[in-house]
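Can you keep this structure in mind? I'll have questions shortly.
Heads up, one of the protein chains got dropped from this complex, but the rest are sitting where they should.
Read from first to last, the chains carry the letters A, B and C; within each, the first residue is number 1.
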Amino acid sequence: MKADCGTLRLLAALVCLCLFPLTTSEARSQQAIVPPQNLRVLDAPSDAGGGLIVLWSEADYDAPDVRYQILVGEGAEKRMVAEFPANSHYVRDVKWPWWARVDRPDVHQFNLKSGKGLELKNGTPYTVTLAVVKGTVRVEAPSLRAIPGPNWVNWNQMNNLLLVLLFGAVVLGSIRRAKQRDIFLRRIPGLDAVDEAIGRATELGKPILYLTGAGDMSEPATIAAAVILGRVAKRVAAYETDLLVPHRDPIVMAVCQEITKQSYLEAGKPDVFKEDSNFFITTDQFSYTAAVDGIMLRRKPAANFFMGSYFAEALLLTETGASTGAIQIAGTDSDHQMPFFVTTCDYTLIGEELYAASAYLSREPIQVGTLRGQDLGKGFILVVLALGTILATGGVLFDTDWPRIMLDLFKDLK
Amino acid sequence: MSFEMLLGAWVATGLTLFIFTFLYQDNPLFKLAEHLYVGVSVGYTIVKTYDTVLIRLIYEPMVTQGDWSLLIPLGIGTLMLARYIPKGAWLSRIAFAFIVGVGSGLAIPRIVSSFILKQVEDTVRPLVSIVQGAPTFTYNLMDPTSNLNTIVLLIGVVSVLFYFFFSIEHTGPVRVAARTGILFLMVAFGAAFGYTVMARMSLLIGRLSDLKEYAVPQYGRASLWLGLATVVTLFLWSRRREEPPPDQQ
Amino acid sequence: MSFAERMLHIDRRLIFLLIGVCTLLPLLYPVGLAIKVSPEVHGVYDYIEALPEGSIFLLSMDYDPASKPELYPQAVALLRHAFRKNLRVIGMTLWLPGTGLAEQVMTKVAGEMGKVSGKDYVFLGWSPGSGSLIINMGQDLYKAFPTDYYSQPTRELAVLKGIQTLRDVNYVVSLAAGTSGIETWYLYGKDKYKFELGGGCTGVIAPGLYPLLRSGQINGLIGGMRGAAEYEVLIGQKERAVAGMDAQSATHFAIILLVILCNVFYLLIRTSPKQGEAR
Partner (left out) sequence: MIFLRRQLPLLITFVTGVLFAAQYYVPHPRSEFMLTEVTKWLQIIGGFALVLGVTSLFHIHAVKIRRKEPGWGYSLVLYAGILGTIAAGFSYSFAAGQWVNGKETINGIMTAFGWVYLNMMVPLQGSMFALLAFFIASAAYRSFRARSREAALLLIAAVIVMMGRVPLGEMLLPVSGDVTQWILNVLNAAVRRAILIGISLGAIALSLKIIFGIERAYLGGGKE
């Protein structure tokens, strides 16, 4: 094999020497065809096995009209599995982050994977070689053997792991901190609107309607709705206004009943607490809606609160409420219903504002800490966006590659 | 036309019209159709769950293919049903713990790569492009990837993120950013609003197309006859009620 | 009560009537307005158009009867296109209540194109789990669906020859009416198994999918009945969605008119001096 190569190389050199005087102007692409240098075949990293990578140095003759061929075989017999122009397949073309790169960017890299027409079994040695073809000239590099095998770590995803660990630490740390001392939360303007609406209902001597949404007690929006109900009930108790809370979920009703009772107690008005202010209607979406609409039309509440998660019924509820002239305050994380809440209600707590309002009121360390942790996460992303844009722009302006050192960290490359 | 198809057309038309009577006001015809709807959906769910889960996913692989490892999920699933036995209810927690644990574990890294890294990656873009070898600022609004749109997008993402900041006071520059954020939010909600109108109208168009189809003589003009019958029933019902119906306004 | 207030308090059933008429008239007397095709819909169409014969196309019909008018025409158009290109089609759904509709559309379109179940296409039906189902399909398709909807063992089906996991599928399109839809297919599917993903969805969730469209996580998006109509135009078989577009135009303009009227009256009430408190 070695001898073969030597002869070929010699032959190629001779051919080139003969041609040289004719081709001085097209020098580069007409370089001598020599076997590829520094050929290496390795087990592909970060995979479940069944993959090999072939690496070799760039050559002077790398041009579109020269082609590389990859040959693979189990024994001595090899067959061609890929053929491509010589100016393609570099390390820099492989979509791997910089830390997972196996060599310098200008080295050639070809990934062999088990798939259509090729089967690479783990643990089996394979013979791989590379040939260069130009016109009728074909030279082959010495064959190499490699064994594909599975790996325990996918290095391409390490940035993902790093971010999970970082964010996890931030969230858990914030919760711990919130347990030790007070964390600042800004006041949510929507809460003023809540107080105002209760005040107005008292003036008019009309009841207040409070809905907790369609979710069950496992949904963050429902939990927030229950917390805010506590606040509303406390105010309502102080003013001795009527409170109506129709429910769609028996468990949510039971929880809310407790919360309401507690609020009346805290307001020093346990005697005005009515057991039936929280009541269950039905689980069916539209039956519930029809029933609540009926309550709105008959009792004409002065203020309607829609907190929690809502589906298509949202519009039916708020439209009827708006037509009775009630002040309407909504708070929901159901983004599909948000437009309707914003246009039909006087004030809407949008998405996370609902959780924030609940954390603000409850001061519960887990809620407050989580909110703080998420804020820090958002802050981190904001910094990445700003810095990343500057670096990316710089990279284009100055035609450099080094901004990748940071940018790759925030890409999903696998 | 077969008898089943004819009957089907009449039933479908009738039920559609019963639901639509809600537009007049809440009434027994609507309530009937609504409860029937819930009942049929639940019945359908039960039959499908039986057929798919018990037969196709458990029985067939276990008995015909001998995959006895499926006894494990069967056991965990049964634990879940222990919820209904007061003394054994705590057993269901083991099943929930398993589902929720695996679910959370599966979700975390995938969310990071799909919805955080991918989204950040697409937002972080150079603010200049190379056009014919020279750095140029592209400002074609209709090209979503032009540099101008990249800037607008960046401002939008940043300002909305600022709006949802809760642990700092909204004053000074943060206030400006948050105010910009709310404007962006409103435009996006507007777009959602327009699109939702389209969606709901499509549903109505779909139902009315069906009614139109069933109004042809082959179907015995089901839509027309049943429409008439519904109106008459509704009229009689509202006359029979002692007190006048409460004003819908 | 001022004029504006009286106008705002007209019986809402009159408005219901207006919308009913605006929908019904164009359905009875169609005009056939021209429909422009958007780049989002072209994304899906072009990709299917470029797939070589025999490629694997998976259509996941993740909707229930509530969204039938929007997504059923999309499913019909996509299946017609795929069968016409002689792709091997896998049909399924993540939504239990949509099983019957999905089965109906598969058999209907396959029947009209002369395709045979098991040979040219397979309908896998519904299976529980959503995310875990998709992962399981990505790991081993035959484990996730040991049999198809008709209880035929999937391993023996000619149409699935050479397919082991989702990695071997060339194109997945999810027609989604909500969660357990396009996002789920990305999160638990494409993220790891790297197939190409396209989407079709109801109008309600369409705006929320644009971030994924921009970042290339989905290569196209067919939005609502309008999207379906565009696809019908592209494959040259204009049907229900195109027929609905006139009615869609009429109702949209009716709504726009109503919104404008509402705000005019609202402004009138607000600016009238003694009605400061009126709402």
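List of remarks:
Everything that follows uses one rule, which is that a contact is a pair of C-beta atoms (placed from the backbone, for glycine too) under 8 Å apart; a residue touches a chain by one contact, two chains touch by 3 or more.
Keep in mind that what you see is a predicted model, and the values were worked out from it rather than measured.
Shown chains touched by the hidden one, complex as a whole: A, B, C.
Of the candidate positions C:27, C:51 or C:66, contact with the hidden chain is made by C:66.
Of the candidate positions C:8, C:24 or C:58, contact with the unshown chain belongs to C:8. Shown as candidates are A:64, A:85, A:125 or A:150; the residue that touches the absent chain is A:150. Although one chain is not drawn, its touching partners on chain B can still be listed: residues 4, 7-9, 11-13, 15-16, 19-20, 22-23, 31-55, 57-58, 69-70, 72-74, 76-78, 80-84, 86, 89-112, 115-116, 119-120, 122-123, 141-142, 144, 149, 152-158, 160-161, 164, 181-198, 200-201, 203-204, 206-207, 210. As for the chain not pictured, it touches chain A at residues 46-49, 122, 150-154, 157-158, 160-161, 164, 167-168, 171-172, 175, 217-218, 220, 223, 250-251, 282-283, 286, 312, 315-316, 318-319, 322-323, 335, 339-340, 342-344, 346, 351-352, 355, 366, 370, 373-374, 377-378, 381.
Interface with the hidden chain, as seen from chain C, comprises residues 8, 12, 15-16, 18-20, 23, 33-36, 38-39, 64-69, 96-97, 99-101, 103-104, 107, 111, 127-130, 132-133, 135-136, 139-140, 143-144, 149-150, 207-211, 213-214, 224, 226, 245-246, 248-256, 258-263, 266.
In the analysis below, only the chains that are shown with their structure count from here on.
Between A-C and A-B, more contacting C-beta pairs join the chains of A-B. Computed centre separation for the pair chain B/chain C is 12 angstrom, with centres defined by C-alpha atoms. Separation between the centroids of chain A and chain C, computed from CA atoms only, is 24 Å. Taking each chain's centre as the average of its CA atoms, chain A and chain B sit 21 Å apart. Contacts with at least two other chains are made by residues 113-114, 118, 121, 192, 196, 248-249 of chain B. Among the residues of chain C, those in touch with two or more other chains are 12, 191, 204, 208. Residues 9, 11-13, 16, 19-20, 23-24, 27-28, 66-70, 96-97, 99, 125-128, 131-132, 135, 146-147, 151, 186-188, 191-192, 202-204, 206-208, 211, 214-217, 223-226, 240, 243-244, 247-248, 251-252, 255 of chain C touch chain B in their complex. Of all the residues in chain A, the ones that touch chain C in their complex are 323, 325, 335-336, 412.
Residue ranges of chain B in contact with chain A, taken from their complex: 22, 26, 30-31, 34-35, 38, 108-109, 112-114, 116-118, 120-121, 123-130, 135, 154, 157-158, 161-162, 164-170, 185-186, 189-190, 192-193, 196, 246-249.
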